[in-house]
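All protein chains but one are shown in place.
Order of writing sets the chain letters: A and B. Residues in each chain are counted from 1.
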Amino acid sequence: MADVAELTVLAEQGGPPSARRSGRRSPLRRLMRQRMGVLALTLLIPLYLAAFVGPLAYRASPTKTDPLHANAAVSRAHPLGTDELGRDELARLLHGGRVTLSVGLVSMVVALAVGLLVGGVAGYYAGWVEIALMRFVDMFMSIPPFFLILVELAVFGNSPVIVIVVVGLSYWGQIARVVYAEFLRFRQADFVEAMSALGARGPRILFRHILPQVVPSAVVLATLVIAWSILTAAALSYLGLGIQPPLASWGNMLQNAQSYIWLDTKLAVFPGVLIGVSVLSFNLLGNALRDVLDPRNAGQ
Amino acid sequence: MRTLLYRLLAAGAVLLALGATAAQAQNYDPNAVINMATNADPTFNPWYPGVGIESDLINSVIFEGLTRWDGNALPSPALATKWSVSPDGLTWTFDLRPNVKWQDGKPFTADDVAYTFNDIVLNNKLGANLANIYTPVDHVEVVNPLEVKFILKSPFSSLPSYLAYYEGILPKHIFQGVANPFKLPSFNKAHPIGTGPFMVQSYVSGAYVRLVRNPDYWGGTPKLAGMVFKIVPEPDAQVAQVLSGGLDLIRVDNPALLSRLQNAPGLSLDQQSENVYFFVILHQTDPRFQDVRVRQALLYAIDRNAIIKSVLKGYGEVATGPIAPVQKAYYDPTVKQYPYDPAEAKKLLAEAGWTPGPDGTLQKDGKPFEITIDEGQFGQLVPIALLVQQYWQDIGVKVKMNIMDWNSYLTKTYVKRDYQATVCWWRTPTTPDVSPYYLSSAAASGNNWPGYKDPHLDQLLETELAATSQEAKVAATKAVEQYVAQQLPYLYLYYPKTVVVRKSNLKGLLAINLPAAFQHTVDWYVSK
Partner (left out) sequence: MLPRILRRLGQGLFVLLLVTVFTFVLVHLAPGGPSSVMRLGSTAAERAALRHQLGLDKPLPVQYLIWIGGVLHGNFGASLTGGEPVGPLIAQRLWNTVKLGVSVFAMILVFGTLFGVLAALRRNSWLDFLVNLASTLGMSIPDFWLGIMSILLFAVELHWFPASSTIDTSSTGVFQLVPYLVLPVGVLTFAVIPNIVRYARAAMLEAMSADYVRTARSKGLRQSTIVLKHAFKNALISVVSMLGLLLPVLLSGAVITESVFGWPGIGRLAVEAAMNRNYPVIMGVTVVAGAIVILTNIVVDTLYILIDPRIAHG
């Protein structure tokens, strides 16, 4: 499966290796990338701050219903109005942000952990371990992902922890393949043999030489996985799965708002825009990191 | 020569006049085909296990039952022309309509009725849809080709009403010899044969069902040339289509979608009501809920008018019992009412031993009052449950919400009866008989969902079932209503109002509600 992994690496990293060699990244280009990275951070930092610190500053409850004041407009009491049950929209956006952004981060951690483990073990220990593991990855990635998520959620329930784990588990396969490919590329390199000849032991090679090579690709992929996780969680909420009410997430707020699209459009606009901005920022960040971290771009 | 000319002119004039009158009389479009929607792939067999709203209305135009609803939601003749019951209440005789043909040309006879009931409905091994309604029926006898008798095990005064509730008669000549009528996809999923005014021309899974008029229908030639039911799962998509002209009629259950439709040109909105009531149930296996004061208190604590105003946007009325106002002959408005009164709620709970603890939560014998509400994602259930949670928390009850997908919800709360409290609804035929949902015998494995067991209520229900005159039936029903309003086996929330949105040129529908209107589709027409 090395060939397919290779392709995936290429796809994820934006092109065949030689495209990233000297001359492709002119200084002007890298500057623009950095600008995108800076833009991404200027969006993400306030978002995360608002989501995690905001609820401490703005104490309105996101779950207290007030049916007689449903779908209210902007007012002093409710800076962004209320939703269909009279709950404060700003509080729900803040608390929902906390949930959505956490889902993104933690799913990524899950995906990264499992992917690194499986891909690394397969890449490091060649032979039947490698074959068995990568076949397992194949099997996992052959099942239509949405479908697998649906069934997993049906089996294990849909508490927030389960949703996060399930979403994260959709992406570990891709990370495993990338990590495995990097290990493969590395195994071919001569200096592993040279290192062994010099007496360096396995774990030492692993940690001091191989991992640092793997980390850049993994980090770039990780930021993309955050973006994908947020989108997947939102799509799950659209189908009525995912994070369940009364816990607010931008995804389930968007799903609620669908019926109220004519009555109270703001309910659909805010969460949608926020999801788009977060995902966009992570994508931009991933692009910028790709430039900065990929050693093959170093020195250009 | 001139005389001939004048005669011809006169004849021509007469013909013209006749033609003009005819054209005026026929003020509808005889080639009109209307588009409606259903939310999932239908099955063309009203008895097929699991068929529900996705198939019910379509099956109403293909198949017919012995009775059907009239403009007052009372049973009226369909395939049966008249019926009567023996003095002991155990034998019902139905006279069948003559000269009725199946859509494949064969004649309809009493054998078809007997086959449908004896071989399908009453066959325990098959698990036919809604078969449990007919547990009082022992078997059906053919007296002659146009007369059947229903032989009962116990009195069943509401039999004619139930026979109107999506109980289509199936053709014996197609099913006899088939080991399992539910394993015949050529009928159930492709070409059903009924006696109704419309028949299936084509069906494409996930896309649509196309029906054409039955020219030999016993009730006359249907005015519409055909109907198409498009398969549109999402309610908002249905609304979008009715706005863009792709659909002629939809039923809107979510009032939030109505704001866009209210002033749309060319559309008419009709408010209708059926025999549906929404409720909160408290599982009676939990000793805390067996105290009637607790049940009453938890209902006093809910502001049902606020729920109707906010979530339902006003399309509903407060429910007082299991019999909806649409059943004008039986509805009793004088039963005990529960206006929103949190103070009264707290007082009753205190009488039952629940007093506020140090943090405000009610407690008894040191244990705090905690309820878990399980809820499924369907329609308005979740927002309503969230409001109920808030109202109960306001009087000091700690409420946890457990929301899940519909399938898991039904399995947990309905099949396994593993719940404490939940919000749901019953949609029942327009009959005053509520025994399937209230008899003690229906508690664990039947439809008595809260598991409420009360010998006095059982007695009242049996009296109603045994009633042989209309007056006796009304009196017995009102006694039941008075008692359940007092005892609250279900906490009655509201009767929803459905809105039917149709193109203004689609006319002839019975006004009372859609299920009744669908049993008279021969009269529908599109005006020119």
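Simple rule for what comes next: a residue touches a chain if its C-beta (ideal position, glycine included) is under 8 Å from a C-beta of that chain, and two chains touch if they have at least 3 such contacts.
This structure is a prediction, so every number in the text was calculated from the model and none was measured.
In the complete complex, the residue from B:405, B:464 or B:481 that touches the missing chain is B:405.
From the options B:188, B:310 or B:327, the residue with contact to the unseen chain in the full assembly is B:188.
Touching the missing chain, out of A:118, A:169, A:261 or A:289, is residue A:261. The set of chain B residues touching the chain not shown comprises 40-43, 48-50, 52, 124-132, 180, 182-185, 188-189, 202, 204-208, 230-234, 236-237, 240-241, 243-246, 405-408, 410-412, 414-415, 424, 444-447. Mapped onto chain A, the footprint of the missing chain covers residues 1-4, 6-8, 10-11, 14-16, 18-21, 23-24, 26, 28-29, 32, 135, 138-139, 141-147, 150-152, 154-155, 184, 188, 227, 231, 234-235, 238-239, 251, 254, 258, 261, 268, 272, 275-277, 279-280, 283-284, 287.
The rule is short, and it goes like this: only the chains that are shown with their structure count from here on.
The geometric centre of chain A is 46 Å away from that of chain B, both derived from CA atoms.
Within the complex formed with chain B, the chain A residues making contact are 63-65, 67-68, 70, 84-86, 154, 157-158, 240-241, 244-246, 258-263.
Chain B contributes residues 235-236, 254, 256-257, 259-260, 303, 306-307, 309-311, 377, 382-383, 386-387, 389-390, 401, 403-405, 407-408 to its touches with chain A in the complex.
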